[in-house]
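The other protein chains are all here in position, but one chain of the complex has been omitted.
Here is chain A:
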Amino acid sequence: MTTRDWLLADSPTSRMQANLGRTYRVTLALMRNPLAVVGAIIVLTLIVTAILAPWIAPYSATGQNLSNRLLPPSWDHWMGTDELGRDIFSRVLYGSQITLTIVLLVAVIAAPLGLVIGAVAGYFGGWVDRLLMGITDIFLSMPKLILALAFVAALGPGINNAIIAIAITTWPAYARIARAETLTFRSSEFIAAVQLQGGSAFRIVLRHILPLCTSSMIIRVTLDMAGIILTAAGLGFLGLGAQPPLPEWGAMISRGRNFILDQWWVATMPGFAIIIVSLGFCFLGDGLRDVLDPKQGENK
C-alpha cells in the first residue's frame, strides 16, 4: 500500500489517518487551482524569507553606509539604496519578518477571541447572545482604520500596540461567523447526544462546536490577511507602527516620501512587496474558499 492509498483510504482506521487524509485531499484540490498555487507559493516564499532573512539578505538591514546613499537599482543593489546608504532589497527581506509577525499575532489574538465569543453567543442564545452580539455589532459598525488609529494614539506608537489595535478591530467579523456556524448545528442530534451524556456546556463548545467552525474561520482569516497587512503598513506609514530603524514596509515608504520625485525607488520598492504579499493571501484565501466551502464559492 502506497502512502497515497493510505491517505485516500475510504475507511481510515485511526483519527490521525482521517485528519491527514483530509488535509491531503484539500491540498490536491488546491493544486488544481492555478491562482491558489500562485498564492500558496507567495505565502510560502514569505515564510521562508522571514526565517532565512539573515542568511539570504546580501547586506545588513540597519548598517549605514553614507557613501552609498540613494543609489539607483543596480546589480549590486537590486532595489537601490536609501538615504542612509542601506540596501533596500535587504531591508525588504528583513521586513518580511515584521509583516509575518504582525499577521500571525493578529490572527492568533483575534481569531480565537472572535471564535469563542461567537460560539458562546450562538450556543447559549437569549440575553448572552443579545449582549455579546450587541457589542460585536457596535465594533462592526465602526470604521476599522480610524478605530485602530485611535487605539494606537492612546496606547502609544510601536509594533506591539499596533498589533493589539488591529486585533481589536478584526475580531468582530469572526464572532459573527462563529455565531452563524454555531446556530446551524446547535440543535442537531450529535449535540443533543453529548448533552444527554452529561457533557458540560464548556465541553460542548470547546470540543464539539469550535472544531466545526475552524474551516470557515481559516478561509476568513486568510482573506482578511491582505487587509491586516495594509492596515499595519498604514500605521507604519503614519509613524505609529514599527519604529525606525526597523525595516517595516509601510515605514520605509514613509521615509521614501521625501525623495519620491527624484529617487523614486526608495518609496516604490517596499510598496511592491506589500502588493505581492497581499495578493498572495487573496489568491490563497479564494482558493481555500473554493475547496473548503464550495457553496459560498459558487456565487462569488
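The definition used in the following text is that contacts are C-beta pairs under 8 Å (C-beta built on N, C-alpha and C of every residue); 3 or more make two chains touch, one makes a residue touch a chain; residues count from 1.
As a working rule, contacts and distances are computed from a predicted model.
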item	value
Hidden chain of the complex, named as in its UniProt record, picked from "Peptide ABC transporter permease", "proton-translocating NAD(P)(+) transhydrogenase", "Protein-arginine kinase" or "Tryptophan synthase beta chain"	"Peptide ABC transporter permease"
Of A:Leu7, A:Val37 or A:Leu147, the residue in touch with the unshown chain	A:Leu147
Residue among A:Gly80, A:Gly227 or A:Pro247 touching the omitted chain	A:Gly227
Contact set of chain A toward the excluded chain (per top definition)	134-135, 137-139, 141-147, 149-155, 226-227, 230, 233-234, 237-240, 250, 253, 256-257, 260-261, 264, 267-268, 271, 274-275, 278-279, 282, 299-300
